[in-house]
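Have a look at the structure below, then the notes.
Missing here is one protein chain; the remaining ones are kept as they sit in the complex.
So, chain A:
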């Protein structure tokens, strides 16, 4: 097998920034067979592969990559699916740079093998061809309930079904997928892919019940009475956080969760062909520096905003967003206001947002997390004219969904 000695990953074909910033189609287009084979040939087939240690589901990485290098794509996807039921999703949205690819030996002298892209390739290759119905395992006759159909619930369901358990997932929303359907935008993870991976989980024999807000419609005790012997709780994070500054309840101030849910789950980008509306002004400010902020900002530009700012109180180095998403956002014209903190939102008498007052920050002493703490520069306040504000500063636990569950 020839070795590809390139220090860099085979580049991923993508939609051009000036085109993609106005559509919701997927940004990354995926490797061709030639590109995949060539990238697979970079892998050194380590005897003690660090990459596998970094993968939370222990995908047998060198083995599947070897199959790709040999053009045995069927064999590749089979190996991946032994331990991962959601490869098309993971290949796209796993933070590979802190997981599998972090430990790849090639990373010491250049770029690591593009493990995520290869996983995605294998999964997409299989989908294009038509997915083989999986071999249904011998049933153990034991029932397990899973609450929440996000990636955690789906992965757990897939693993248990493969072991022969009768698995039922209870999901609060009308569609399974959790953050995969309501949070992560279409242009990073097409919903059809989520649907197909969910279908695969169902083919494994998992039953999915939607419209089931657990704790309200059924309690854990009810589940045990119904004959479930174990319950897995994968309800994710709930309750969006707000900043506690004046003006946060003006009409066009959104939590990132609401903004993204309206656009992704409720398909507000098709309004009025769909029924759920959304307000996206000409100038939008997204507060926060994580992946969610990137998704919200990139969605806002696609909804037609002229100018989208990301307002973040620390500097570029401290920003928790994935580098790749930051680069994508910059290419799409998102403006980054680092070391800037909102102090109040300004509205008119009817409650519509007119702007945000911000204060400039500078980095002071490191805090408990080791990151340098931003401190305001007195007298540096200024007003940013915006019409829509999206707050993406994280989420906390949802009291409703945990309180009655424990009781």
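One rule holds in what follows: a contact is a pair of C-beta atoms (placed from the backbone, for glycine too) under 8 Å apart; a residue touches a chain by one contact, two chains touch by 3 or more; residues count from 1.
In this text, contacts and distances are computed from a predicted model.
Between the names "Methionine ABC transporter permease", "Fe-S cluster assembly protein SufD", "Transhydrogenase subunit A" or "Phenol hydroxylase P1 protein", the one given in UniProt for the chain missing from this structure view is "Transhydrogenase subunit A".
Of the listed positions A:168, A:255, A:328 or A:341, the one in contact with the omitted chain in the full complex is A:255.
Only one of A:143, A:279, A:322 or A:373 touches the chain withheld from this view, namely A:279.
The hidden chain makes contact, of the residues A:227, A:351 or A:366, with A:351. When you scan A:43, A:172 or A:189 for touch with the missing chain, the hit is A:172.
Here one chain is not drawn; of A:54, A:116, A:205 or A:240, the residue touching it is A:240. Considering the complete assembly, chain A touches the hidden chain via residues 172-174, 182, 210-213, 216-218, 238-240, 242, 248-249, 251-252, 254-255, 257-258, 261-262, 266-267, 270-277, 279, 350-351, 398-401.
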